[in-house]
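Note that one protein chain of the assembly has been removed; the remaining protein chains are unaltered in position.
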Amino acid sequence: MIVPLTHLLILASILFALGLLCVLIWRSNVIMMLIGIEIMLNAAMLVFVAGSNHWGMADGQVFALMIMAMTSAEVSLALAMVVYLHRRKKTVNVDEFRELRDQ
Amino acid sequence: MEQTLFYIMATVIVIATIFAISEKHPVHAIVYLVTSFFALAVVFYLLAAPLIAMFEVIIYAGAVMVLFMFVIMMLDQGSPEDAERPPLMHYLPALVLTGITLVSLVLLLTNRSPVAAAAVAPRLVSVKEFAITLFNQYGVAIEIISMQLLFAIVGVLYLGRRRKP
Partner (left out) sequence: MKTALELIILLPFLGAIGNILLGRFLPRRVVEITACSVIWGSFFAALYALDTYSAPAVVEVGAWLTSFDLKVPISFCLDPLALSLCLMITFVCGLIHLYSIGYMRDDPGHVRFFALLNLFVGAMLVLVLAENLPLLYLGWEGVGFCSYALIGFWYKEVKNATAGRKAFIVTRIGDIGLAIAIVWIFKVFGTLSITEVNRMGQLVPMEVITALGLLLLLAAMGKSAQAPLMVWLPDAMAGPTPVSAQIHAATMVTAGVYLLMRMFPLIGVSAVVTGAIAVTGAFTAFYAATCALAERDLKRILAYSTISQIGFMMLAVGCGAITAATFHLIVHAFFKALLFLGAGCIITALHHEQDIFRMGGLRRALPGVFWPFLAGALCLAGVPPTGGFFSKDSILTAVWAKGGMFYGALYLVAMFAVFLTAVYTFRMLFVVFGDRLAANSLEPDLHGPVKPLPGIMKIILIPLALLGLVSGIFNLPAYLGNGLLQSFLAPLNAEGGHLSHATELGLQSVAAIVALSGLAVAWWYFGRQRRAMRIARAAQPPTGVTAFLQAGWYVDNLYSLLFIRPYKRLSSILWERIDEGVIDDSLDRMAVQLGRTGQGLGRWGSGRVSAYMLSLACGATLMVGWFAWVVL
């Protein structure tokens, strides 16, 4: 163990908080919101890998891989949707897309 | 030496991420983010997970971020210099909430009783061991993830199909 687990977790917390901040601030831009989500997922991955290293088990790394696979699926779908929506409304502001709301 | 490297990398990660989220130009933000991910890959390597570090570089910094870049360039958003930063009203609640979350988390972590004391000796998790764990214990999870990828492909194809004029 190169550094205490706590330090790793604090780093992950900071990363997560930054991701959350990004999502909350960039309401007008759906791409930036997706970036914020990526940051948060990375923080989660960091926690898994740190745990795996701390207890000497491979399971954490397995989960990190799964997060990665899931993220790629999510990002591809989300970006496709962004393209689609942009084609319809010429904007990436999420607040413009509220057709799903029950009127 | 490794410790020093870790702290440097941690600093790089945090600073790059801050730049990334505060940048109003999406392309610049992506570049900062790639920097941050490279540093994170180094941290993974330091944590004796070379495979994950590799995937981080290949999939995240490579595929996902390129996808982002691709989409940003595809969308015609006008001149990025004209784009406005979000108004202050958006910042304030976000900062407050995030601050509270961060402080709570840090307090929780630092106040923790040292369970970590009983840590086993650090050892490298080999690719073989990783693979055995993955395919022995998490077979169902792999199936689910693959299904999810399939659905994503189908969804993307549907969204991106050419419409008749």
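Letters A and B mark the chains as written, and numbering starts fresh at 1 in each.
Simple rule for what comes next: a residue touches a chain if its C-beta (ideal position, glycine included) is under 8 Å from a C-beta of that chain, and two chains touch if they have at least 3 such contacts.
All figures in this text were calculated on a predicted structure; none of them were measured in a lab.
J.: Where the complex has a chain not shown, which of A:V23, A:L41 or A:A73 is the residue touching it?
T.: Counting the whole complex, the residue in contact with the absent chain is A:V23.
J.: Kindly note down the residues of subunit A that lie in touch with the hidden chain.
T.: Looking at subunit A, the ones touching the missing chain are residues 20, 23-24, 27, 33, 94-95, 97-101.
J.: Using the document's contact rule, name the residues of subunit B that touch the chain not shown here.
T.: Counting only subunit B, the missing chain is touched by 93-94, 97-98, 100-101, 103-105, 107-108, 111.
Keep in mind that, in the parts below, only the chains that are shown with their structure count from here on.
J.: Could you give the separation in Å between the centres of subunit A and subunit B, each centre being the mean of its C-alpha atoms?
T.: Averaging C-alpha atoms per chain gives centres 6 Å apart.
J.: Mind pulling up the subunit B residues that touch subunit A in the complex?
T.: Those residues of subunit B that touch subunit A are 2-3, 6-7, 10, 13-14, 17-18, 20-21, 26, 29-30, 33, 36-37, 40, 43-44, 46-49, 51-52, 55-56, 59-60, 63-64, 67-68, 71-72, 74-75, 77, 86, 90-91, 93-95, 97-99, 101-102, 105-106, 109-110, 112, 116, 119-123, 125, 129-130, 132-134, 137-138, 141, 145, 148-149, 151-153, 155-156, 159-160.
J.: Would you tell me which residues of subunit A are touching subunit B in their complex?
T.: Touching subunit B from subunit A are residues 1-11, 13-22, 24-29, 31-32, 34-36, 38-39, 42, 45-46, 49-50, 52-59, 61-62, 64-66, 68-77, 79-84, 86, 92.
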